[in-house]
Every structure is written in C-alpha cells, then in structure tokens.
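Here it is, the structure, as structure tokens.
All protein chains but one are shown at their positions in the complex.
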Amino acid sequence: MLILMKADASRADLEAVKERIRELGFTPNEIPGASRVAIGITGNEGPLDPGLFARLEGIAEAVPVSRPWKLVSREVKPDDTLVAGRFGGKRFGIIAGPCAVESREQMGVAAQAVKQAGAHFLRGGAFKPRTSPYSFQGLKEDGLKILAEAREATGLPIVTEVMDTRDVELVARYADVLQVGARNMQNFALLEAVGQQPKPVMLKRGLSATIQEFLMAAEYIVKQGKYDVLLCERGIRTFETMTRNTMDLGSIPLIKRLTHLPIIVDPSHGTGDAKSVPAMARAAVALGADGLMIEVHPNPAKALSDGPQSLTPDAFAEVMGQIKAIASVVGLEI
Amino acid sequence: MLILMKADASRADLEAVKERIRELGFTPNEIPGASRVAIGITGNEGPLDPGLFARLEGIAEAVPVSRPWKLVSREVKPDDTLVAGRFGGKRFGIIAGPCAVESREQMGVAAQAVKQAGAHFLRGGAFKPRTSPYSFQGLKEDGLKILAEAREATGLPIVTEVMDTRDVELVARYADVLQVGARNMQNFALLEAVGQQPKPVMLKRGLSATIQEFLMAAEYIVKQGKYDVLLCERGIRTFETMTRNTMDLGSIPLIKRLTHLPIIVDPSHGTGDAKSVPAMARAAVALGADGLMIEVHPNPAKALSDGPQSLTPDAFAEVMGQIKAIASVVGLEI
Amino acid sequence: MLILMKADASRADLEAVKERIRELGFTPNEIPGASRVAIGITGNEGPLDPGLFARLEGIAEAVPVSRPWKLVSREVKPDDTLVAGRFGGKRFGIIAGPCAVESREQMGVAAQAVKQAGAHFLRGGAFKPRTSPYSFQGLKEDGLKILAEAREATGLPIVTEVMDTRDVELVARYADVLQVGARNMQNFALLEAVGQQPKPVMLKRGLSATIQEFLMAAEYIVKQGKYDVLLCERGIRTFETMTRNTMDLGSIPLIKRLTHLPIIVDPSHGTGDAKSVPAMARAAVALGADGLMIEVHPNPAKALSDGPQSLTPDAFAEVMGQIKAIASVVGLEI
Partner (left out) sequence: MLILMKADASRADLEAVKERIRELGFTPNEIPGASRVAIGITGNEGPLDPGLFARLEGIAEAVPVSRPWKLVSREVKPDDTLVAGRFGGKRFGIIAGPCAVESREQMGVAAQAVKQAGAHFLRGGAFKPRTSPYSFQGLKEDGLKILAEAREATGLPIVTEVMDTRDVELVARYADVLQVGARNMQNFALLEAVGQQPKPVMLKRGLSATIQEFLMAAEYIVKQGKYDVLLCERGIRTFETMTRNTMDLGSIPLIKRLTHLPIIVDPSHGTGDAKSVPAMARAAVALGADGLMIEVHPNPAKALSDGPQSLTPDAFAEVMGQIKAIASVVGLEI
C-alpha cells in the first residue's frame, strides 16, 4: 500500500498516518516528494484494506501496489499447476455427464456415452443447489453411490458438488474431484473445509464475482495447503436475458496471466442452450483454456434439470471431434 | 404453467406433450383455440420449470402463470407479518452498531451510544465473511460473548451473522436474531438450518440476486416452518464503481406488494460511504420500508472493517432525529 | 496524473517516461522515493488518459490525481447552480405530463391537471426515441405546436426532447427546457449543439452510464458556455427484470457533493410501474434531490407509450400532497 498525502497536508497529519500504520503492526516508510509526500507500508503479510485509512486527515489516496492474492499468483509460482493429472500446461481435460444423477440407468448410459466419445472425467450432481425449494434437490448419498458404480464400470474419475461443510467428508469419500458451485464461491467456511480434505477441488466462478474475488476465493482453499485447485468460468450475470448467463471468455487469457492454476470453461451453464454449446466449446479450445465441462444427457427432453442446455451423446461426440481438430492447431493435447 | 402449441403443431406433437405432463405426475388440460391449442397443467404443488418442455416438438412457448413462491406470498397471507415484535405493519425498527465486534470496550461504547439515540437492536459481527483470507475474520465465540454482555448492559437484543451450518446452534444460543449474509443468500443448506432453529432470521439480498431469487431464498426458510423472516436490501452489484454497491430502493415498494414479510434497508453497505448514509436512511423511511440497519462505530477511523461507511455516535443521533420527523409524516411508528 | 515507477525501473526507463511527457507538451516532475520514484505531471489543461503511458517500460501504475471533470465540479464552483429559476439550492421543482404528445385534447387535459396539482413545468415528447421503428415515433413539429398551446393555456413552461442535431434550432424555438434523453447521453454532437442554443438543458443519465461519464457528458454542454444544465437520474440497467430499470438513488447524495449542477429524479422511467412511483417520489424529496419528473396521463390505459408507468391526475395530486409534507420536514421549498 502506498499512501499519497495531499499537497497541503500538515506534518501532524503525516505523523498521525504513520502512527496509525504502527498501531496496525506495520512499518511506515516516508517517501518525500517535490510537492507532496507519500508513505509506503511494509511488514504486512497480506494486502491492506484502503478503508483502514479512509478517515484520517490529509490523505489524498491509498493506492494498493500489490495484488491482494499471493499463493495463487504467477509471480509466486510462474509454472502452470497441473490439477488431477489432466488440467494445465499443455493438457486439455474434458469433464462430461448429466447435470443431476437421476437413476442408475441414466448414469450408466451417460457414462458409457461420454467415455466412448473421449471424455476424461464424469460429472453428475448428487446434491443440487436449486433456486426453488420445490425443485428436484438431488439423490444425495444414493446419487454418490450411483456415481461410484459408473466410475467402476467405465474407469472415469468423477466430479461432483458439495454444498455443506457437514457433507465434505461424505462427498470426499466418493468423489475424485469436489466441486464448489457458483452460489457457494464465497461460502468461506466451505472453501476452508474443502481445502482440508485430500481430493482436488473445482471452484466455479460466482454469478457476480469479479476476477479478483474469484482468485481470492481460490486463495482461501490454497491457503489450507491444497494446490490442486481447478478454476471454472461458467458465465456471469448481466442485463442480457436471451442467454442464460454471459460467458466471460475475455477473462480467460487474463486469468491465465495472473495465476498458475488451470481454468476450464462450462459452456452448458454459460449459455443455457444446447445449440450454442458446440460453438462455445470450440472457442474455449481456440483461446487456450485448460479444459471444458459439458452437460450430456441420454435424453435431454426428459432431464430433471437443465435439459435445454444438455447435449445428446451424438451431439457430444461431434463436438469432441471439432475440439480435437482445433486443439491440434493450437498445440493442446486432449 | 400454460403451454402454447405452435399453429402448425400436429396432433402427435400435442399428445407427446400431454404424455410428458402425465409422466411428471401432473394433469394436462387441453384448451382448444381458433388457430392453435394451449395446454394448462394442474396438479403440481409448486411451479414447474419451463425447461422441462423445451425439447419437445410443436411447442411455441411455456408460460408460467403463477409466481414460483408460495408461503412468502401476499396472496397466501395478505396481512403484514410482524417480525421480532418490531418490524412490519406500521412499526419501523432500527438496528445499529459496529460492523465487527472488535473488543469489549468498543462494543460497550457503541451499545450505549446506539441505545441512547433510540435504536431497537444492537448489531455486531462475530463471524465475518471477508473477501481476503488475510483480512480480520472476527472474534468468533468470544465475539458472541461480548455481544451478550452488551445486551445485558443495555437491554438491546442482538443481531449477528452465522456463516456455517455447523455454527447455527452456537450462534442461536447467543443471538436474538440470526443474520444470513448476502454472500450466503443461496447457501441452501444454511437457509434450511436457520429455518430449524428457534430465533428470528434476517436474510440479506445477494449482490446479484434478483427479487425473485431473494423471495425464493426466504421461501426456503419459511418452508421449515419459520415465518419470522426479516428481509434486508443492502445494494446490488452493477457497473457503477463510485458507490460501493447500488441500492435498489425501487425494489422496496414492489417487494412489499409481493410478500407479507417485512423488509429493511442497510444504507451503510449499500452506499459504502458514511456521508451518503443519512440521505439514504431518510429515503428508506419516506418510501415505506420497515426498518433500517446502520453501522455505528465509536471511532470509525480505527475500525477493523468498514470504517469508511460507519457513522459516529453523534452522526447517528442526528440521523435518528431526521428519520423520526419523516416517520411521523408517513404514518410509521419508530 | 502521478506515475509510479517500478522498484527495479532503470534510469533509462525513467528518462523515457519523462521524454514521453514532454512530447505530449507537459512537464514531468520527478518525485524521488526511498525504494522507487514517482513522476508528477503538470501543465495539462484537462486530465490525461493513463493509457498514454501503458506501453512504456518500468511503470508500475499511472494514478489520476484529479477528477476528469472541471467546469461542473464543486471545487471550481462551490455554490449550487439554480437552473430555470426552479431547480437547485433549496428550490425543489416538479415537471409533469404525459410521455408523448398524442393530441391537442390529451395535452389540454393533462396540462390543466398537472398545473392544478402544483407542477412547475409541463413535459411531453414530440420526438420519441423508440426501440422499435414500428412504434409510435411522436407527432414531431405538430407536437411542439400542441405543447406551445398548452403553455399558453396554463402558463406552464415546457420541457421536451430533442434527438437530432438538425432539430435543435426547431425544438429550441418552442421549448423552455431542452431534454437530451438517456440513449443520447453520449451523442457528443448533440451535447455540443444544445450547449450552443439559448435554452436550459435537462440531461438524462444513460442506461449504462457511470456517474463519471454522466458528469463528463454535462461537461461537454457546460464547455460551450451553457451553465443551465439540469441532471436527471432515471434508472440504470442491471440484471433485475422485475422493475423496468434500477433507480440509483444512492448516486444522488454523491453527485450533489461532486457538482454544483442540480439533479432531479424520474421515478416513472426508473421503476416503469405507476404503483411504485409515489413511494419513490417521496424518497427523492427525503434524500435531498432538486426535483422530480413524473409521467401523468389523463387515461393511462389508452396511452400510446408508457401507459403502465403513468399516474392518473388524481394519483398525481395525491403524490404532490405527500411530497410537500416531506419537503417541509427536510427544508425544501416546492
């Protein structure tokens, strides 16, 4: 943090600011200038809140000079982190499967279909966050068991969501990757809890989360010692209503410069429309994301949730062909 | 739900839609028309997802004909609900206090100040949701004990936040009203948990929550049998960056028509700027909200969080005078 | 502008920055520091674009140290500007009337009604900006003539919109105040043109305009020598769809601190719902805005545009009573 004093700040104002910095346990470094003075702060472990100084006299502006994140930063770790052996560096991973686990039969068909088409991970929600308490809420532990059977049958590792700190241990027993959903991106208790269990974590960006908040949420997990964190861009909320969400693909190249963690794209939730998923999946590969998560359902017309955005197995196989062709052009390995 | 068929839909299309409705356990009611047919659906307990029909042939549009909420609706309960004996009907309640519980001394001074100025409830965060894991996270149970002491000293009941399902019992033991914060508005596990404990709940609107999602979140709580739910508008996230959030005061008259639950306004978080708080507090009374939550700190310049938006005790006393004058004009009782 | 150099910037980097500043015609002022150097820029008439320096080596950050606006700033002119003899200082003005001029009869009834209820200005659109080219586009010059007749009959000065630089002279011949609509807030040619005609101007905030852009648009007008500029907050576009727009009332106290120009509130467009207009009108007075613009139509059910948000004459008269009562409490004169 650099504190710029006003041109007409008095010596007493300056000393009060320095005293405040010392009270907070840090060191003030006076930087004299031609027309006004700045004060650099050192000794702080993490970034400081400019608000801490907002009410003092004589301050023109408090300028944060370093990014607020630390462990997830590329400055700290310049090399790409490879998560779950599949996402990051030149490796492009594909997660596919239905939105919700509905039955043994549905998961069985879906799992075989996505495996045959070349997916690396199987997804399916056993605990479902739903806007309405009257919507289907998932099969819970029964759903986890069905997922485990599908893994046994196909060899595909499974990705599934956890919504409650009390369920982390249960879900971690079944899942290969734990998903923290968009609505829980700033459920800080959950972030700490998934940071303390042994499996990799996939963190979805919140609907109104800035890139900075997204990285800070990842920092909560990594701070627990867990570096296996996969980020997922799934669309943000804007004024546009003809698409379910607005995919923020422009954030991907920026995030890749800011952090060593891999980031994948979820065009199914991002667009909410199966007809737009193939185009957005191709775009994700072309721009250099680290993977895709795509909803595939054996019979989208009868899906209990998110039918309109789910691909049929045939459509998914076609998309896989397209993205492999683009991957070879941009030097990614699928 | 009303399903409008396309003008050129075939009899087979129509029958397929009716079959789908029966599969879901509901009853299709064919409504013949001059140029095309509509199908009404009955037998559903809650509202249906239009997506359930999105992939069938021959459908022009699926039109929801009832609101998705139910228990919180004014149609179900036309009379205002009075929460915590203080919010709702003609009663306008004031919650005041510091953002975070920092120390026994700080809370003691703050509690006396807000009581003297006429507040009805004391606020203070013991568990603090912070964007950065490096920011002050609250005193946790020690903070709850300090709050309880302040209640004993002043007689003011206390409002404090709970962030984790595992802490609900603990917080409910100390608090008079449990707060669910904006970031947890769609933490559905937490909503159900606070719905099952005995104390009233204050639910803050999420930063990107629509009015419909806000009411559905309240529905999650009320569905547990808890009708003592106080809504709180605290600003939404928009493109504007000169104010911390954008207060959506225009939602207040609409929400009051839609639900019987009371709604209060939090101008401190809504504007992020102590200088704008008095004007917004006056506006909240004038438009007919059911109360206010205002941050007051004995020494805002030294606050560990949200100093820039906290009022001094003197400024708060002045605001109380202004809002009482307006309340008498609009027929509210403070 | 203050340019903060990186800690490891070389002397050559520093000299290149200073050279760049000189090339632009300004003066670099080196401000040496303990660990790094800052360069202040002087000699620039208006604010500089940080982008001018973004590609140079060795720069950590370019910090604007002054607001980009100038003539509209309170720092330049601390006293409130009174516009059209009615808006600003302690004077609270009311503009009322139908969205569009539809006929001599409609305007005649509307004008008498709003005059009787105590409005100070009559509004009505002769040139109508409509999203669809198939919607009613206004009566154009015939509408202006009808407005002039209504002024003659009631004595109320008229406010009406101009949408095209080619029409400025025509509209200025009839109108007492020229309105620049939200969609044209950054139609810079129009801003300059209305700045060069003799009548006061009302500038509406654009749907996605930041407060800074709003003030900069006003600066375009004032820079032509016209200080008679009335700002109007009419709601911004957000993700919320249950209200037509999101009224940003929290911007009002901030804007009043930043500029000497008066600002009024348009709750009709802001909420899009006649049922919410009275509450929002009361709020606008309570928080200290300088006036209101309210849509009133003799028969809202038959209005050619914006019927759902228009008040009946009776409802408007009732609102006038409410806002007068609040005005007397907060010390405004209606």
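Lettered A, B and C in written order, each chain numbered from 1.
The working rule: contacts are C-beta pairs under 8 Å (C-beta built on N, C-alpha and C of every residue); 3 or more make two chains touch, one makes a residue touch a chain.
These numbers were taken from a predicted model, which means no experiment stands behind them.
Novice: Taking the complete complex into account, which shown chains does the hidden chain touch?
Specialist: Checking the complete complex, the chain left out touches A, B, C.
Novice: Have a look at A:Gln112, A:Ser276, A:Asn299 or A:Thr312 and name the one touching the chain we're not showing.
Specialist: For the chain that is not drawn, the touching residue is A:Ser276.
Novice: Among A:Gly235, A:Pro300 or A:Pro313, which residue is in touch with the absent chain?
Specialist: Checking the options A:Gly235, A:Pro300 or A:Pro313, the one contacting the hidden chain is A:Gly235.
Novice: Among C:Met163, C:Val201 or C:Ala283, which residue is in touch with the absent chain?
Specialist: Answer from the full complex: C:Met163 touches the omitted chain.
Novice: Which listed residue (C:Gln106, C:Thr243, C:Ser276 or C:Ser305) would be found touching the missing chain in the intact complex?
Specialist: That would be C:Ser305, which touches the missing chain.
Novice: With the missing chain put back, one of C:Gly25, C:Pro133, C:Gly225 or C:Gly331 would touch it. Which one?
Specialist: Once the missing chain is taken into account, the touching residue is C:Pro133.
Novice: Touching residues of chain C against the unshown chain: what are they?
Specialist: 20, 23, 45-47, 49, 51-52, 54-56, 68, 70, 129-135, 163-167, 183-184, 186-190, 206-208, 212-213, 216, 219-220, 223, 237, 300-308
Novice: Given the full complex, what residues of chain A touch the hidden partner chain?
Specialist: That gives, for chain A, the contact residues 208, 210-212, 235-236, 238-243, 245-254, 257, 267, 270-271, 273, 275-276, 279-280, 282-288, 322, 325-326, 329-330.
Novice: List the chain B residues touching the unshown chain?
Specialist: The list for chain B reads 2, 4, 29-36, 38, 40, 60-61, 63, 65, 237-239, 241.
To be clear about the criterion, only the chains that are shown with their structure count from here on.
Novice: Comparing centres built from CA atoms, which chain ends up most distant from chain C?
Specialist: A
Novice: What's the call on chain A versus chain C, same or different interface residues, using the half cut on shared numbers?
Specialist: Counting shared over all numbers used gives more than one half: same.
Novice: How far is the middle of chain B from the middle of chain C, if each middle is the mean of its Cα atoms, in Å?
Specialist: Distance between chain centres: 31 Å.
Novice: Enumerate the residues of chain A that touch no fewer than two other chains.
Specialist: Where chain A meets two or more other chains at a single residue, that happens at 237.
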